[in-house]
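My structure is below; once you've seen it, I'll send some questions.
One protein chain is absent from this view; the other protein chains keep their places.
Letters A, B and C mark the chains in the order given here, with residues in each chain numbered from 1 onward.
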Amino acid sequence: MGDADGGHPMSGPAPTSFWRRYVFSTDHKVIAKQYLFTGVAMAFVGGLLAYVFRSQLAWPGEPVPGWGPVGLDEYNALVTLHGMIMVFWVAMPVLVAGFGNLLIPLMVGTDDMAFPRLNMLSFWIFFLSTLLVVASFFAPGGPPGTGWTLYPPLSTSGMPGAWGVDVLVLAVALEFAAFLMGGINFLTTAINKRARGMGMWDLPLFVWEEIIASIVFMLSVGPLIAGALMLLADRHFGTGFYDPRAGGDPLLFQHLFWFFGHPEVYVLLLPALGIVAEIFCAGARKTLFGYRTIVWATIVAGLLSFIVWAHHQFVAGIDPRLAAPFSLTTILISVPFSITIFALIATLWGGSIRFSLPLAWAVAMVAEFLLGGVTGIVNGSAAADIYVHDSYFVVAHFHYTLVPIALFAPLAGFYFWFPKMTGRMLDARLGLLHLVATVVFFNVTFLPQFALGMMGMHRRIANPAAFEFLREGMPLQELSTVGVIGLLVSQAPFVVNLVWSWLRGPVAGANPWRATTLDWQCPSPPPHGNFEREVVVRRGPYVYSPPGSAEDFVPQDAPDAERAGGGAVPSPLVQPAE
Amino acid sequence: MPHHLPEVASTFAPAIDGHIALIYVVCGVWLAAAEIALFWALFRYRRGASPRAAWMPADGARQAAWVLVPAAAVLGFDLFIEWDSARVWAHVKERTPRGNVEVRMTARQFGFDFHYPGPDGRLGTTDDVASRELRVPAGRIVRLEMESADVVHAFYVPELRLKQDIVPGRRIAAWFEPTRPGRYTIACAELCGVAHSLMQAPLLVEPVEAWRRWATQTGAIR
Amino acid sequence: MSDAHPSDRFAVLVWAALLAALLGSLALGAFVPTTMVVVWVFAVAVLKAGLVLYQYMHLKHEPRWVRLVVFGSLAVVAALLAGTIDDIVVAPGRL
Partner (left out) sequence: MQAHATVARESTSVPTGRVGVWWFLASEIAIFGGAVACYVLFRARYPDWADQAARTLGWAGAFNTAVLLTSSLSAVLAHHAAVRGEAVRASHMLRWTAVGGLVFLAVKVYEYAHEISAGLVPAQSLFWSFYYLLTGLHALHVTAGIVALLAVAASARRGHALGRVELVALYWHFVDVVWIFLFPLLYLSS
């Protein structure tokens, strides 16, 4: 078959008009920035929602400055949209689409994604879904108040706002479509557009994590798309998929939702671990410890993630006998992730660690995520879940996992790749202030929630003081609310640093962190088409401090002869047979 | 060790608290070990003290062992926790013993309705006695058969350490044996609509004689 | 690549086999649907799907990982089925 039309023509001449360069661009770097800024903007929206309902929790009934009194249905809607926005419109775009689009083509040494037009389409469908989710605030009949889990029959009865749920489900469906297209692009690019000489085992770990995350997302979202269609049909066409009176079963949606829900949190965790791995290696000047062990552990975790979902439903009405297998698989899945975390720590062991902001953020991510991970064992064990299910212990657990994943890791990635994106360095002093304030207020916000959870506080209640057993917890509520306010305010130095450094920050060269992966072997910011010469990969991704070499790093595509002292560098990984 | 736990008021509450304590101990040790390893590596191998990083070539079995052995230990502890969890879970959830007191409960949007068997001693008959409050004897097994009239609700009493969602279209049983007389609160732990935050009902645990006097006087039981 | 493509005549043969299988399943459909008949009907359906996948979609000539992609997604759906059978089919406590 003629290869002329099989392979995609290389990215054509650089676009010139403003619209083609910045708005309707097919350049993966521009699309990455579009995803990142949409995600960051929605993070402030999600954060402000949290400020409002946390203020209601700390001082029930008092009008919240900047919002006014929070009614009961309003509270439910704030909680619902906070959950939806933070997962689907902050974590997914920033972690999967933002960093994925920015780094995959650069790291595999190619000019752009496999299907550039599909990539552009995926962003604009995502942008439409962002408008829709914001529109669901003002939908006739009020915003949706069903929790981000949208459990029927609550979500299929007309009670919580006539159109709010429909607009929200449509927004989520469009978001799924956008990420299916993105996933196909990521997989095809990583599989088929690798530079010459780059075998699958020479891919940086970040690319592996994005590949596995895309596969897990793509295969787990399918049944929920069918479930969402059934939900909309129940709301509008009088079908009874989830209506027991018509023979349907509300538990069906719970199973479909969590069959997607739990793999989804791993889809977010994997890119974060990838970002941390890249930064640890560059920071410690040391080869990633157990590269293949981590890749295989991540693949096993991806497979296991499809059979753990019912730990969200131990006491939700499923057959008690189902709890044993799911509790076992849930506890088992902590093993592959403990392998990855041990390997990341072992990467630092024996290194020559340079303090830098990205490394500080990556260490903060791992340190805080560990606490999130171990509290997962409490929820994963069926017996303990009898008490902690739907309690603030669960809320504290998933914030101790998701905030390190969706805030600390992307910030580590942002401080690390900002020089590559813009050609400028971020200011270290502002960065350190931002880091310390964020970590302190994060703990002030969520440590008290562990205590509230153990005290028995159950989720999604607007007024804890209405329950006698929660009255003595009110000081903890106020502490947690002060924490949220502090967390929001401590993002100010970051925004200042971002804007100031982009305009007038010190110029960063092509490789400020002296890293070995291909994304650092092209100019900052990379031109349209990324690499000026054909990239030929000669060694694995993490050749740091090889013996007998003056430089403490050897880029993946560096010619063999270039190394001081001649002689081929002993590649720590399989020399790609070409 | 688990902190801030409410008082114990049911027979299986100590088992659940004990299981949570076991997880705190095991996971606490692993957490401390990992955090210490992380921050010790940062300090010990800082650039000043370690000008050149070690060279660890391709990950052979020996290198992988450094990570697989601790992971195997994690697996071992996990399985131990899982064994203990299964034991407690089976005791609390997988069996619902015949209760000395049988009560049927219907949860609906924003309240709990309790039905006692009534003089004929059988539930579901016309002489059932309805009540907005669950009143039970201490030291006796109470068996609840729960249904929902509209959306998903949950029966939750912190002091009993008991939580059970109720899905419409199913009759779900739960049991507990209260130990300490007193007034407790039943709350709905599953988001069920606008006034979910206000949905609660009183639970009164009385000594057996006082309870029997009340029950026979109101005809709640035979 | 072009030699890997069987001739048009072979494609017509596969088509004939597919139609024959269809008639087979119709014939089976006439019987009282005992479990055996149902099993046979689905066996025919799997045979037809196999023919289309392997012959028409050239899954036979694709590298192993492409087959893994197809059967992997089927395995995921099977995992969903296995985990929900007890709750949806048996549905203990169902009114």
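Heads up, the rule we're going with is that contacts are C-beta pairs under 8 Å (C-beta built on N, C-alpha and C of every residue); 3 or more make two chains touch, one makes a residue touch a chain.
Computed from a prediction, not measured in an experiment: that's the story for all the values here.
Every shown chain that the unseen chain touches in the whole complex is listed here: A, C.
When the whole complex is considered, the residue among A:Val167, A:Leu180 or A:Ala462 that touches the unshown chain is A:Leu180. One of A:Gly98, A:Pro204 or A:Pro223 touches the chain omitted from the figure, and that residue is A:Pro223. Considering A:Gly83, A:Gly240 or A:Pro325, the position touching the chain not shown turns out to be A:Gly240 (whole complex).
Touch with the hidden chain on the side of subunit C covers residues 1-2, 5, 7-8, 11-12, 14-15, 18-19, 22, 25-26, 28-29, 33, 38, 41-42, 44-45, 48-49, 52-53, 56-57, 62-63, 66, 69-70, 72-74, 76-77, 80-81, 84-85, 88-89, 91. Looking at subunit A, the residues touching the absent chain are 1-3, 5-11, 13-14, 110-111, 114-115, 118, 180, 183-185, 187-188, 191-196, 198, 218-227, 229-230, 233, 237-241, 246-248, 252, 256, 527-535.
Here, only the chains that are shown with their structure count from here on.
Put simply, the C-alpha centre of subunit A and that of subunit C have 36 angstrom between them. Once the centre of each chain is set as its mean CA position, subunit A and subunit B turn out to be 31 Å apart. In subunit B, the residues that reach two or more other chains under the touch definition are 169-170, 172. For subunit A, residues that reach two or more other chains under the stated contact definition are 244, 249, 251, 321.
Here subunit C touches subunit B in the complex through residues 91, 93-95, going by the rule given at the top. By the touch rule above, subunit A contacts subunit B in their complex via residues 72-73, 75-76, 145-147, 151, 153-154, 157, 159-160, 244-245, 249-251, 284-287, 289-293, 297, 315-317, 320-321, 323-324, 327-328, 331-332, 334-336, 338-339, 341-343, 345-346, 348-355, 363, 366-367, 370-371, 374-375, 377-378, 381-384, 386-391, 450-452, 454-456, 458-463, 466-469, 473, 544-547, 552, 570-574. Remark: subunit C residues 1-2, 72-73, 76-77, 79-80, 83-84, 86-88, 90-92, 95 touch subunit A in the complex.
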